[in-house]
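A single protein chain has been omitted from the complex, and every remaining protein chain is retained in its original position.
Letters are used for the chains, namely A, B and C, taken in the order the chains are written, and counting of residues starts over at 1 for each.
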Amino acid sequence: MMASDNGKVLEELFEIIAGRKGGDPEKSYTAKLFARGRNKIVQKLGEEAVETVVAALTEGSERVVSESADLLYHLLVLWADCGVKPVDVWAELARRQGISGIDEKKSRKK
Amino acid sequence: MMASDNGKVLEELFEIIAGRKGGDPEKSYTAKLFARGRNKIVQKLGEEAVETVVAALTEGSERVVSESADLLYHLLVLWADCGVKPVDVWAELARRQGISGIDEKKSRKK
Amino acid sequence: MMASDNGKVLEELFEIIAGRKGGDPEKSYTAKLFARGRNKIVQKLGEEAVETVVAALTEGSERVVSESADLLYHLLVLWADCGVKPVDVWAELARRQGISGIDEKKSRKK
Partner (left out) sequence: MMASDNGKVLEELFEIIAGRKGGDPEKSYTAKLFARGRNKIVQKLGEEAVETVVAALTEGSERVVSESADLLYHLLVLWADCGVKPVDVWAELARRQGISGIDEKKSRKK
């Protein structure tokens, strides 16, 4: 995979991750995460979010890149575990983007 | 923006977000977030991560999609605030993906 | 309640909180939290934990005190919602404290 294929990195990574469901936990960290179950996956997601927060507040942009990569990786694992596909989330983001300007905030509020 | 342009949604959204830095906080939620500063941005990132965890454990995949969209939106705001570009993170993910199989876990460990 | 009764503040606050279960959500923030349910309670706990992290990294000890108070308040609400009593947690902490020195780390590892 080339870094220049940037628009596709998350989709490609998602396919690799989803392909590891049911794989040998001894050979793949991803397969091991799936085997440990959703509680472990969300716990890792939470950890990486906190590490991204810490990096952004005290460690500089290079560390933000690294922790964001960890966060996204674990988010993709969670999506695969929940039956969510990247295109579902892109569609949701695109839908919201269609709501412009003044209504932006309202549409975000729950 | 079409949902079918899926590989590009995050980049396009990032450009819109980055373009709101310094904008009128009265007119845009994004501009307001930038104006409130990084502490507020990371706080929102943390909140959305927790909401994604809660959705995944108790609320079903539709809510996971919605909360993931919130999480990604706030992550992009943080990147813009920290001078990180999406391509930086895609490159980091691609670099890791090049490290395959048996070394996967080691490369993730800090 | 006097601040000097310090060992008892959490127990007393817990009794007040537990007494608001089923109360009027219009009159008490605590009653409102119980009415909104456990998902909302844990979400607030997560938010306050992130705010404590942010305070400790960037805002000074006075803000750590304030955010810690928020965190503890929401933790007590969660305990009341889960049927956990403060004494249960004190007993667990005391039990661990009995395991001294060299075994400390091992006993914490899951």
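Throughout what follows, a contact is a pair of C-beta atoms (placed from the backbone, for glycine too) under 8 Å apart; a residue touches a chain by one contact, two chains touch by 3 or more.
This structure is a prediction, so every number in the text was calculated from the model and none was measured.
Residue-wise, the contact with the chain that is not shown comes from A:Val50, picked out of A:Leu10, A:Val50 or A:Ala80.
Against the chain not shown here, chain A presents residues 39, 42-43, 46-47, 49-51, 53-54, 58-59.
In the full complex, the hidden chain is touched by chain C at residues 1-3, 5-13, 16, 27-30, 32, 38-39, 41-42, 45-46, 49-50, 52-53, 56-57, 61, 64-66, 68-73, 75, 78-79, 81-84, 86-98, 101-102, 104-105, 108.
By the touch criterion stated above, the residues of chain B touching the omitted chain are 46, 50, 53-54, 57-58.
By our rule, only the chains that are shown with their structure count from here on.
Taking each chain's centre as the average of its CA atoms, chain A and chain B sit 8 Å apart.
The geometric centre of chain B is 30 Å away from that of chain C, both derived from CA atoms. For chain C, residues touching at least two other chains, in rising order: 46, 50, 53-54, 58.
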